[in-house]
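This part shows chain A:
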Amino acid sequence: MPGVSIRGLTLRYGDLAAVEGLSLEVAPGELVALLGPSGCGKTTTLRLVAGFLTPESGEIWVGDRCLSSSASVVPPEQRRMAMIFQSYALWPHMTVAQNVAYGLRFKSGVGRSDRIRRVSEMLRVVQLAGYEARYPGELSGGQQQRVAVARALVVEPEILLLDEPLSNLDANLREEMRFEIRRLHEAFGITTLYVTHDQAEAMVISDRIAVLERGRVVQTGTGDEVFGRPRTRFVAEFIGRTNLLDGVAAASDTVTVGRLRFRVAGTGVAPGTRVAVSIRPHAIALTEPVDHPAPGVNALRGTVKRASFLGDSVDYEIALADSDIVLRVVTPVGQRRRAGESVGLQIDPAACIMLTDAGA
Partner candidate 1 sequence: MRLGARALDRSAVVWVGAALALVVLMALPLGWLVALSVSGEQGATLAHYRAVLGDLALRKAVWNTIVLAFWVGLGSVAVGAPLAWLTARTDVPGRGVIRTLVLASFVTPPFLGAFAWVMLAGPNAGLLNKLWRGATGSEDALLNIFSMPGLIFVVTTYTFPYVYIMIANTLALIASDLEEAAAILGAGRFAVALTVTLPMVLPALVSGFILAVLQALALFGSPAILSLPAGFHTITTQIWTFFHFPPKIEMAAAFSIPLLLATALLLLVQKRILGRRGYAAIGGKGGQRRTIALGRWRWPAFGACLVVMACAIFLPYGILAKAALSRAWAQPLTWDNLTLANFTFTFFEYGATRDAIVNTLELGVATATVGAGLVALLAYITSRRLVLGHRLVGFLALAPVVIPGVVLAVALFIAYTRPPLLLYGTLAILFIAYLTKEMPVGYAQSDATFRGIPPELEDAGRILGAGRLRILRDVTAPLARSGIIAAWCFIFIGVIRELSASIILFTPTTKVMSVVIFDLKEEGQFGAIAVLGLVMLALTFVTVAVVQAALGRDVLGVRE
Partner candidate 2 sequence: MTLRLSRTWTRRVALLASLAVGALVSTAFAQDGRLEAAKKEGKVVWYTSLALPSAEKVAKLFEAAYPGVKVEVHRTGSERIIARVMQELKANIKNVDVVHTSDAGHFVFFKAQKLLTKYTPAGVDGFPAGFKDRDGYYYGLRATVNVIAYNTKAIPAAEAPKTWKDLLDPKWKGKMVTAHPGYSGVISTHVLALVNQYGWDYFKQLAQNKLMLVQSAVDPSGVVASGERPVAVDGGEYTFYQIKKKGNPVEIVYPKEGVPLVVSPTAIMSFAPHPNAAKLFTDFTFSREIQQVMADSEGLYTGHPEVKYPTDKPKLSDLKLLTVDPEELEKRGEEIRQRFVEFFGA
């Protein structure tokens, strides 16, 4: 099972760079999610890997084969990959069995009886046993999706590509299918690239997430890493919600934001550098206003501007004292504060991430 190595990929559409010097390593058997907003280049990257597009510069290696470069591109039919499309791309004039069996026709050494056997097995795996003779038009969205999965897996591809396969499903089905896809990945262990704009999906399904912004990979890591230790403002804002405070580094572990001082997770940043501090709303605890806070903890005072009850949590906007900063805070349902109340806020320095990219 080979891995995928994307090196310095560039592709422009006119003046717009869809993909710019993009590099990414996918280890054998790993499922990497390409996550980002629309226009970030994730689908373009996927189609470059699939061989539908030719890069202007850069290379794509699968194992020890260079499949794409600006000089030549191995055509999609020879790349030993499979792809699941957002629209499923099931052929309406073929039955489910014929759809699933299609790729096997082009594999040498697979006879007719072999094909039938493997198709039946795969349909059982995706829980569509007995649906061989149906036509795609007769199936529900979820069933069509599973046929698309079966069709991709049955050919035992070296690389599996998925292009937002769940976006056409309704919310409940989407959640269910996330786990299903994860289960299948763990069962088959195929090196996979998974394009999505939904971060919850990325976190559930992938081994690692690659966050893309404007044609580049800005951070890769597990869900934990990307969520808990974002490296840029963009990542911090894109993955989950966050409060971003602009300030100046006072010391390697302290940041001055206006008249407030924050203890932050330590990094080797020179004092005087302009930085931003990212604090997740969940990481802020609300207390009674305290005059003498415990050492080592960021303690602030503020007034509740708005409190919204969301059923399983409460969403606050809290205006900080001595500042014009308004923080978003989310707490479990417990003591509900009301608008106008004075509160104390406690934040663990480990939850204050210092970001040095100055870009707004």
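Heads up, the rule we're going with is that contacts are C-beta pairs under 8 Å (C-beta built on N, C-alpha and C of every residue); 3 or more make two chains touch, one makes a residue touch a chain; residues count from 1.
On how the list was made: all candidates are chains of the complex that A comes from, given by their letters.
Remember, it's a predicted structure, so these values are computed and weren't measured experimentally.
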Looking at 1 or 2, the one that touches chain A within this complex is 1
Counting only contacts in the complex, chain A reaches candidate 1 at residues 50-52, 75-79, 81-83, 85-93, 102-103, 105-107, 135-137, 144, 151-152, 155, 161, 168
